[in-house]
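With one protein chain withheld, the remaining protein chains of the complex are depicted in position.
Now for chain A:
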Amino acid sequence: MTTDRTVDQVTVQVIGNAMLSVAEEMGAVLRRASYSTNIKERADCSTALFDARGRLVAQAEHIPIHMGSMKGLVTELLDTVGADGLRDGDVYITNDPYTGGGTHLPDITMAAPVFLAGRLVGFSANIAHHSDVGGHVPGSNSGDSTSIFQEGLRIPAVRFMVGGTVNEEVVAFVTLNSRLPEERRGDLLAQLAAVHTGGRRFADLHDKYGSETVVAASEQLLEYARKRLELAVGAIPDGVYTAADWLDADEPGQEPIRVRAAVTVRGAELSVSFDGTGRQANVAINVVRSALEATVYYALKAALDPDIPANGGFFDAVAIDAPEGSIVNPRSPAPVAARTDACQRIADVLLAALAKAVPDRVPAGSHSSITYVTFAGTDADFFVYPEVIAGGAGARPDRDGLDAVQVHVTNSSNLPIEALELEYPLRVETYELITDSGGAGEYRGGLGVRRDIRVLADHATFSAHADRQTFPPQGLAGGRDGSTGRFVLRPGTDTEQVLPGGRVSGIALRAGDVLRIESPGSGGYGDPHARPAESVAADVRQGRVSAESARDDYGRSDA
């Protein structure tokens, strides 16, 4: 050690690993103790440790959209309660996107200050997606709300626990506002157990290594992440790299919304401006600050260096400017529940801009739609079947894109056909890759997915919010665009009907009706004519490309 403020690099990394272990243990406790499938099985939650100044030092990652999104509550506590006002045994919650740093209401953040010998040493925090927090639809996650007040209960930063005792008044307040009060209570108590485990282990760590050492190590962990970013940015030529794309019209008849990003590189510094991005949406696809930040961090990590630690050192080194009143900086009370629809487009645009700076590291445009569908109805009981359908991932500068995967800020699984047919009066008749949905290119875009669902109940309704039904995934470097997605009612019959767009609700279905879901493919990379004949022939043999497309798009009439 040279000074009492510096710790050797390996001690920094050993302490970093130990803090990651604490976050992982918090995640294990949260998943084990939670009631709802969403947290337990789908791990729609994240856990983190912050230093005493509110900077993220370790996060157990599950979903990119959660990156840094617990920071809002910690910042809010330091700003409003103040370090002097925080008490051991107090635990705070919030879910509000406009005041508490959340990204939409179902995500409830919980944070506790951690003390060692009466001194604040940091915060233990977690975030979990609750399956219902009230609002006008079950699940509190509809795409068509027009105000955040329709989306559920807004919880400002309040104390869930006061001086070591659960604040039952707050619990009662929250649970009364949920359609599943018991589950809410169970999940909140699971979050509490996790926050306590994290706090205890974090304090143990300070005890074991000495607070001075841990504080210095945390500082250097932040510094290390910043340096990783600077190294990556420093390797890019200076310049302003811009790109733009469109979101489908938020409502029928409305103008579509443009997303534009300019990435400015000066030496080792990088900033992002969304100047030129369109108005805030009338439906729930608005992106508040924390969701925007998570999306930017995702795109930078993906394009520049996937191993940059997701911590405050990295986050604080990126300047983000977003015009007020736009979809990337909406004014309260703009609705936000389905914010990931727009996050996916933002990620595409950022990657397209970065492709101009680091052309060998960025794929063509991906399906980048949260194709979120629900079938609801009454059989023996009322049922709601929600699903998110994957699509194509963009072709890469050296290989084809991936078929049928989730991209960017999410990575959720499908529900097995057998599980869904056991549970709901529905039958999956088709689940397949869509021929020709990947944009042609020297490297072909990944394919989208077709899923046909037949209704077996007397009556049901179909609702969805999906994008890229108007504007296709963009090709890159001469590659062609991928296919758009669509919803088709009763395909192949006399009464076939293509639904008017990706945002629909309450489409009536009767027994025997089939609803076809087609997700978008993705863009191709490079000139299709440069694709080797044997690759085109293999694609035709495998049914990924039709003979017509081989001839028309690839110029291979022999395939």
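In this section, a contact is a pair of C-beta atoms (placed from the backbone, for glycine too) under 8 Å apart; a residue touches a chain by one contact, two chains touch by 3 or more; residues count from 1.
Just so we're on the same page, contacts and distances are computed from a predicted model.
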Among "Formate dehydrogenase major subunit", "sn-glycerol-3-phosphate ABC transporter ATP-binding protein UgpC", "Hydantoinase/oxoprolinase family protein" or "Cell division protein FtsX", the UniProt name of the subunit that does not appear here: "Hydantoinase/oxoprolinase family protein"
Among A:81, A:116, A:158 or A:193, residue touching the chain not depicted: A:193
Sole contact to the chain not displayed, among A:53, A:279, A:427 or A:529: A:427
Option touching the unshown chain, where A:116, A:405, A:488 or A:507 are the choices: A:405
Where the unshown chain meets chain A, residue by residue: 8-11, 13-14, 17-18, 20-21, 24-25, 28-29, 32-35, 37, 40-41, 61, 64, 186, 190, 193, 224, 227-228, 231, 298, 301-303, 306, 361-363, 389-390, 393, 396, 398-399, 402-407, 411-414, 416-419, 421-423, 427-433, 449, 452, 541-544
